[in-house]
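Yeah, one chain of the complex is gone here, protein chain that is, but the others are all in their spots.
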Amino acid sequence: MDDTLRQRLDSTFDSLRIVEKGTNNTSIAVGRNAVMSVLSFLKQSGYDHLHAISCVDWIDKGALELVWVLSRYMRPGEQYDPKHAENLLLRTMIPRDPARMVSSIPLFEVAEPYEREIHELFGVDFEGHPRLIPLFLERSYDTPPFRKDFDTRQYVEDFFESIPSIVEDGGEGE
Amino acid sequence: MDRNQLIKWLEAPAKMGHKYSLHAVYFCTGCGIIEVPPSITARWDAERFGVLPTASPRQANLFLITGYVSVKTLKAIIRTYEQMPEPKYTVGFGSCPINGGMYWDSYNTIKHLDKYIPIDGWIAGCMPRPEAIFVAVTHLWTLIDKDMADGYKRYRKYYSQYRANQEKVLLGLEWPPLFPIEAG
Amino acid sequence: MRIVWLFLSPLIALVAGVLLLGLSRKIMARIHWRYGPPLLQPVIDIIRLFSQRSASHGILFDLGIVVSLAGSLIITLFLPFGNIAPLSGSGGMLVILYMMLIGPLGIALSGGESGNPNASIGISRNLMLAIGYEVPLLMVLLAVMTRYGTISIVEIVRVQQASTWSIASWPLVVSGLAYLLVMPAMLGFRPFEVVQAPQEISSGPMVEYGGSYLALVSIQHALSLYITISLFVNLMLGGSGNIVIFLFKMLVVFVLFLFVNAVFPRFRIEQAVRYLWRWPTLIGLIGLVLVALVGR
Amino acid sequence: MVSPVLLIAVPLGLAFAMPLIALISRRLPRFVPLVACAFNLIVAIRLIPTVLSAPVIQRIGGFSPPFCINLFAGPVGVMFAGLIALAGLVIAIYALSYIRTGPTVRYHMLYMLLLVGATGVVLTGDVFNLFVFFEVLCISSYALVAYFGDRNGLEAAAKYLIQGAVGSALLLMGIGLLYGLFGTLNMADIASRIGSVSDISVFVPLALIVSGLGVEAAIFPLNAWLPDAHSSAPSSISAILSGIAIEVGLYAVVRMIFTVFGATSIFMFLLFLGVLTVLMGELCAFAQTNIKRMLAYSSIGQIGLIVFAFAMASTISLAGGLFQLLTHTLSKALLFLAAGYMIHRSGSMEISSLNGMGRRMPLTSLAFSFGAFSIVGLPPFIGFPSKFLIVRSALEKQQTLFTLLLGFVLLGTLVEGAYFFRVVQAIYFKKSGDEPASRSLAPALPLISMLILAVLIIFVGIYPQPVADALSTAASDLLDRAAYIGSVLR
Partner (left out) sequence: MMVELLLIVAFGGSLLTYVLGKLSSRLRNGFALLNALALVIMIGMLYGQEFERSLPFGFLGIQFSIRMNMLSWFFAATILGIGLLAVLYSFRYMKGKERLDYYYFTLLFINASMLGTVVAGDLLSFFIFWEMMSWSTYLLISLRGGGKAIFAGIKYIIMSLVGSLAMLVAIVSLYTAFGTVDIGELAVHMQSASLGLALLVVILFSITFVIINALWPFHTWLPDAHAEAVSPFSAILSAVLVRKGLYGLFLLMYVILGFSFLDRLAVGAISFSNVLAWIGAITIVFAAFRALLQNDSKRILAWSTVGQGGYMVLGVSVATSMGMAGGTFHILNHCIYIALLFFVAGAIEHRTGGIRDLDSLGGLIKKMPVAFVGGLVGIFGLIGLPLTNGFVSKWLIYKSLILEGRPFLAFAAFLGTWGTILYGYKFIHNIFLGQLPDELRDVKRVPFTMAVPIMVLVVLVFLFGVLPGIPLSVVNQVGTYMGFEPLDLNVWGIPSESGTLNVVNLLAAIAVAGFLVWLLFKTLGRSTRVDQSDNYAAGAAIPRGRYGFTREFYAPLYRIVSPYVKDFPDALFLWIADRTKALGGMTRKIYSGYVGSYVMYIVLFLAALVFVQLTWSPW
């Protein structure tokens, strides 16, 4: 992440924290409602490839953290060179119970399946998402399975054990 | 082909036929399938036992489920099992179909497969080796001999229970029940 | 005496066909360095299939299989087998050519009835492959028929018995070569195994065949194997006087094409038809022209 | 036996009496042409049996033949007169209800004059008399073409007038030269003296007369007036024009060449001219979208066919030519009449506007298709025997040139078949987009006239024998000059 970008980021956005951990591992923490503007700014400055959106469940802080993984392959004015790939993480915290977030599909079409996955597994509701239908799971669960407060063993206990095994001898002989 | 083999052939050709010609539908799910190719090629050669991979379930009588069964895969397994012609045997391959294996506490995997479709034989082990398949096959021979491999009969007899379990897990199937379910 | 042969020759054909099938699986296994199933594995398969209850898609689904097997059985009556040819009098080569058509057509009708797209794709591939190999095959057959000036196959065999095999006689060696190039396609062996490609269209027309249907179809497959090879032996290799030599010749031919089958990958249907309409047809055409020039 | 001069005198008298009759009552003059034509038809039919044996020579003015104007009522002449009377009668019936607006009295008078001119040209035996009647015919047809008085009607009439005038001037010069050479105007007299003069001095008048008459007879280079005249004239007039006027012009050309000049060497030129006319007519018609222009061009094609038949100068070919002339008169009249009412109903002359006419005017479209099928020459209709005779006469020549030219002519009929069938299909099988297909028959009178023509077409088509015999005697009469001269100068 070159310095010119850092200064421009600081100047345009106020509540912004940039953390550098080693080479090529910078992350930007930003407020919930500034995400879209930062995303579009980053997109204009070359970070146009959204790898993935992932979600972390900070149950003790009572918040869900959404992480956009972006990367850039050519500095403005330079030729495309895969060796110059620079990755960037954009983090934001959203409350757990009214877990609601603006969908980033207008900026990145590719975000559609990621947002559906997060909606299905973390229960985050993305406004403006065209098709928030289940992606992997056959069944629906009251607390989304990937949340920490979802006790999977308990669920298995209640649901799978509850299914009776086949009563063999009940019927008459063959 | 000694004498008593011949007598067995004459007395119960169907059973002997089934023993020595087990055409298998390999249901490639989970990590078990990687064990199947070596078992049918030069090193282990399943064909010696008459075990041959077939293209469609209609042509098969052995159903090998080779790995963990997620909820979505169960729908395909039930569909394939129901499309196989009648005297059919299923073998659960590896510990996952038996009791969920290492995914025992996962919300998305089926723990006891025999609650949904009848299983005739199990091969324990978290990825049993190809020889284990042949042990299973020979074991299946003895079961067929003693008429104990009657999974398909149990399925027909207790179909209502099986169907109930299936519908409970899969919230409604897209095809009608295989056998008519009596009231209740 | 002829009545006995009337019932015996289909049985012999059946046994020979099934043995050939079993042998082919054994030899393929040996080529793969595998031990391979017992020789009578096809018989075991058929017994097991007959004991299975299967799903039917309608009357035509059953009738088609029955017609195709009946058709193949009848051809064995027309083909001379060693010196026995029970019905060869009533029709000759033309009847054989048309009856060879009933087998695939019967399966095509019942496969179509099964309502499965894999079956329909398999059938359309089968018919395309058929018109592919029919072009050179017809040239070869016409060359043979015009060369010997008759359409009765018994006559052709008798002339070959007297003189040399037709594959060795001058103008027909070219046609023989074309016939050799076309045989894998007729047998449905590996370079041209587009019809029952298990990996691509899950065994083509046979996708919906269950127990007894699959049994009848495998019997029909064995019979068509027998018919194709015995036709080749009769026309090209002079179909010998007694049965043993006849069977031996069939075995040699069969093993030759089995080796080809064991090592070749599979054509795409378009490549197969383009190949069949290029080299075998060219050679067949040259053969036909030579026969026409050399004169009767 | 009634004298042929009545054929001319009565209609002439009635024509001039027309204004007086108009004074008596406005609606009466419409029936005068009807009466005249009927009378003519009866007289002609009465005359035919006598004339078939020997031609009737009628002296006018009491002098002996070379000096007086004589009428030559041969089989050809009388048959033509009958045909003119028949066509005139039918079209007069049609015109009763078709011509309502504008100066109807003048229309009927001119119509009568046209018929008189035509009958006169056909019957006269005197060259100058031929010119006089020819002028009467042409002038009345110029006037009638401009009857509607709309823009292209007037323009077409003007063009027709200019060309006709040039033609008549040439004709007059030719006759003057003839008179200068032989000092007589009687056809038979000229015919007998024609051999005594050097070739070139005979050829010039022949060229002048042929091209003069050719303008009216619509032979290829001279027929530029026909498409405009026929398409912008009222339908009844274009019917009478292409039915009668052209045929009479053609008769005059043939009479001049065969009997008066006896110039047998010009036939080869006429042959090529005929074939050229056929091809020109048919090809132009093929590219037409206006129904009346198409029918006009098809008339050119048919005329070319008739010229082709006449130019072969054998009795069968002349009989075929006359038969084809009869076919053309009847079927082309029927086509124009039917087309007239279809245009009247659909409002525009475009073929596309005729779509679905089969439902709206079933009888008229049936008549139209009868006419179309008979012009193309399909069996049960009148066109087939005439085409058969022409083909037979061409092939009887046993020369490859004639077979080749016949091939071209048949190609012409093929093209003709193409565009006529296209129209028939448009009428029957195309749906007319706009208003619902309310069945409204044409008024009774035109239907009657169309019905008469249709019945004639089918009857002669099925049983052509009597007509064919009569025409062959007429053809032989046209051919032998000696008999003509002998009977007149005896």
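Each chain carries a letter (A, B, C and D) given by its place in the written order, and its residues are counted from 1.
Going forward, a residue touches a chain if its C-beta (ideal position, glycine included) is under 8 Å from a C-beta of that chain, and two chains touch if they have at least 3 such contacts.
Computed from a predicted model, the values in this text were never measured in an experiment.
Colleague: Give me the visible chains that the unshown chain touches, in label order.
Modeller: B, C, D
Colleague: Taking the full complex into account, find the residue in D:Gly88, D:Pro227 or D:Gly340 that is in contact with the omitted chain.
Modeller: Of the candidates D:Gly88, D:Pro227 or D:Gly340, D:Pro227 is in touch with the missing chain.
Colleague: Which of C:Ile12, C:Met28 or C:Met128 sits in contact with the chain that's absent?
Modeller: Only one listed residue reaches the unshown chain, and that is C:Met128.
Colleague: Determine which one of C:His32, C:His57 or C:Arg158 touches the chain that has been left out.
Modeller: Touches the omitted chain: C:His57.
Colleague: Touching the hidden chain in the complete assembly: which of D:Arg193, D:His344 or D:Lys430 does that?
Modeller: D:Lys430
Colleague: Identify the residues of chain B touching the omitted chain, counting contacts across the whole complex.
Modeller: Residues in contact with the chain left out: 56-58, 75-77, 79-80, 83, 174-175.
Colleague: For the chain that got dropped from the picture, name the residues of chain C it touches.
Modeller: 10, 50, 53-58, 60, 62, 65-67, 69-71, 73-74, 77, 87, 89-92, 94-95, 97-99, 101-102, 105, 108-109, 112-118, 120-121, 123-124, 127-128, 130-131, 134-135, 138-139, 142-143, 145-146, 149-152, 202, 207-208, 210-213, 215-216, 268-270, 273-274, 277, 288, 291-292, 296
Colleague: On chain D, where is the contact patch with the chain that was removed from view?
Modeller: Against the left-out chain, chain D lists 158-159, 162-163, 166-167, 170, 199-200, 203-204, 207-208, 210-211, 214-215, 221-222, 224-225, 227-228, 263, 265-266, 269, 280, 283-288, 373, 376, 378-380, 384-385, 387-389, 391-392, 395-396, 398, 403, 406-407, 410, 413-415, 417-418, 421-422, 425, 428-431, 463-465, 468.
Definition applied: only the chains that are shown with their structure count from here on.
Colleague: Which chains are in contact with both chain B and chain C?
Modeller: Expected: no chain.
Colleague: By Cα centroids, which chain is closest to the centre of the whole protein?
Modeller: Central by C-alpha mean position: chain C.
Colleague: Distance-wise, how many Å sit between the C-alpha centres of chain A and chain D, to the nearest whole number?
Modeller: Computed value for the inter-centroid distance: 96 Å.
Colleague: Centroid of chain C to centroid of chain D, CA atoms only: how many Å?
Modeller: Computed from C-alpha means, the inter-chain centre distance equals 79 Å.
Colleague: Measuring from the mean C-alpha position of chain A to the mean C-alpha position of chain B, what distance in angstrom results?
Modeller: That gives a centre separation of 40 Å.
Colleague: Out of chain B, which residues touch more than one other chain, so two or more?
Modeller: Not one residue in chain B touches at least two other chains.
Colleague: Among the residues of chain A, which are close enough to touch at least two other chains?
Modeller: none
Colleague: Name the touching chain pairs, please: which are they?
Modeller: Applying the touch rule to all chain pairs gives A-B, B-C.
Colleague: In their shared complex, at which residues does chain B touch chain C?
Modeller: 13-14, 16-18, 20-21, 23, 41-42, 45, 47-48, 50, 53-56, 58-59, 61, 83, 85-87
Colleague: Across the complex, what residues on chain A touch chain B?
Modeller: 136-139, 141, 145, 150, 152-153, 155-156, 159-160, 163-168, 171, 174
Colleague: What part of chain B is in contact with chain A in the complex they form?
Modeller: 71-72, 75, 104-108, 110-112, 114-115, 118, 150, 153-154, 157-158, 161-162, 165, 168-171
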